[in-house]
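FYI, not all chains are in this one, though none of them got moved.
We call the chains A and B, going by the order they appear; numbering starts again at 1 in every chain.
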Amino acid sequence: MSNFIRNAWYVACYAEDIGEALFARRLLDEPVLLYRKEDGTPVAMLDRCPHRFAYLSKGRRIGDEVECIYHGLRFGADGGCTRSPYHESPPANIAVATFPVVERWGMIWIWMGDAALADPDLVPDHSHLEAEDMHTAHIHYTFQGNWQLGNDNLLDLTHLFWLHANSIGGYKDEAGPAPGEVYTAKQVGDEVHSTTLTPNVTKPSAVPNRLPEGEPYDQWNDTIWRAPADIRFFIHASPVGQREGSIPYMTQSHIMTPETATSTHYYSPVARSWDKDPAKDEGWTSFFKAIFDAEDGPMMADVEEQMAGRDLMEMRPVVLPRDRAAILARRTVARILAAERGETEIAEAAE
Amino acid sequence: MSNFIRNAWYVACYAEDIGEALFARRLLDEPVLLYRKEDGTPVAMLDRCPHRFAYLSKGRRIGDEVECIYHGLRFGADGGCTRSPYHESPPANIAVATFPVVERWGMIWIWMGDAALADPDLVPDHSHLEAEDMHTAHIHYTFQGNWQLGNDNLLDLTHLFWLHANSIGGYKDEAGPAPGEVYTAKQVGDEVHSTTLTPNVTKPSAVPNRLPEGEPYDQWNDTIWRAPADIRFFIHASPVGQREGSIPYMTQSHIMTPETATSTHYYSPVARSWDKDPAKDEGWTSFFKAIFDAEDGPMMADVEEQMAGRDLMEMRPVVLPRDRAAILARRTVARILAAERGETEIAEAAE
């Protein structure tokens, strides 16, 4: 079930996760070592000495190099062996695999497919996190389920009204979707764009926003998905009927990187246009993390348990109108996976 | 190794286990949701929403219906969708699988095979639990082994003298079978009937009975097995030579329902003809449960570990005379499994 798209930029970690120390993280079911060179440049390599397969992350850092703790081979940031205690000069044929990395939007992006295709210009746009008048907090979740369950969860926001009924779902005084909610979803090239709009909201929202309580407003979320699992939320609220030219009061990135076939790293930077004191970041991240860990995370672990190694689409789920974006995303993923495998047909299971 | 007989009534739980609350139990390696309708009728359905596979048991009950916690689909007791927040009226093609259930003898019986064959008249007779002048206590064990190990264990009572030597085995003053014990076992249609008789017992029994201590008596146990794993014990003691017309002083049902291929729910209602104050039930169940959990349960887990995924008969166990009932039962099970698979020959391994 390790259906990983290989040729894509994935988030390996947040920019602040790495520095001088050796940092280990399993990504796409491979052990990866990350650190920064003395000049700050991020480095990623396979966390496995090519000699006897020790984790390099358990070794020690010497300048920009890493020394294996088992028998002392030393490797540079480019993966080449820089010192062997057993040779006069380091043999040219000893090297550890490295991965292209790019630091952008506060995150370290890694390419674990064909390195020749690793074009930094392909790093997905998350410039909204650095937009003027916004402040961003970094949230890192993990869940015990396949990465595509993250796409499914985030592309069908109706789960807010049920799974999150007692936290951030819907409105403070009752659960369930508001009357008049409008949902659209469409394929735009390799992206899936969807919007959920609730016009003329008069109830107090459980989601923090900047509108004065009591005033009716229009509330909407423009969602843009891109493969493998890169989602942006642009969340708006405006006085009723004045949606034109609105600037989102909050934006969120939701980016999933497979840890294994059945567990996932989920990076979710959230940008807010108010309450921007960085000292408040901890409150923001713990607010969202508590909800995720109590509600979304267990749900995705449950679904993974129900799948028991099967593919979700092979289990023929009932498809609802609000699954449109999620299904378009699954079809796009199936198309890309088939292309990576050299297949011309789209996997039938996803049709 | 999931050799489950599908077309049979299994015990899902005791009658008192279910009510208003949603009750989840894995049976035949499927998640099952059980509850009672407001009129008390028991309901069983697959514990999996057909939309995105959440456990329905984690949702909420609304009248006789169940609402999924993930996206709010609602299902009636017949499995049909009664409300979709995403449709004007619930689509007829959305449904969750249900299972026929019957409440009888203080237990909820479930049929997880072809529903067309689920004849309530086929629920095994356990009327002895409701016999006049008897009082029944409900014991629920679990063990980490294949369900057929439960048949093996119960159909060869010589294990009482060894495994239970220090608890209920044999006689208070020494371990081992009494001299003169007589054992018979025979196939009767699809049932296996066996009897263990010890005539002229003069030693005090470790098993509670109503006879005055010191008086010699005849002691015997008539055992009736029926597939898949439905066993009744009729335990008698009479003055020596006066066995004719005896009424059992204690009866026990022993009914195994597979949880998975390697773990089992084991229901054992025990009916007694004395000490009938219901306040004593807790003492009776804890007495038997302590013995099972210390002696039988670990033994079956050990045997499962020794099997390591193999079939017991393929491991060619030595067969002793006292295995006769257990071997007849295993052959009957093999015959039924082969028939369910459409095979006409009996599995050789069981011959």
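We adopt the following convention: a residue touches a chain if its C-beta (ideal position, glycine included) is under 8 Å from a C-beta of that chain, and two chains touch if they have at least 3 such contacts.
In this text, all values refer to a predicted model and were calculated from it rather than measured experimentally.
Colleague: When 2 copies appear, how many make the full set?
Modeller: Full complex: 3 copies of the single sequence.
The rule is simple: only the chains that are shown with their structure count from here on.
Colleague: How many angstrom between the C-alpha centroids of chain B and chain A?
Modeller: Centre separation, chain A to chain B: 48 Å.
Colleague: What residues on chain B touch chain A, complex-wise?
Modeller: Listed in rising order, the residues are 31, 48, 50-55, 58, 67-73, 84-87, 93-94.
Colleague: List the residues on chain A that touch chain B in their complex, please.
Modeller: Those residues of chain A that touch chain B are 152, 156, 158-159, 161-163, 176-177, 299, 302-303, 306-307, 312, 315, 317-318, 320-322.
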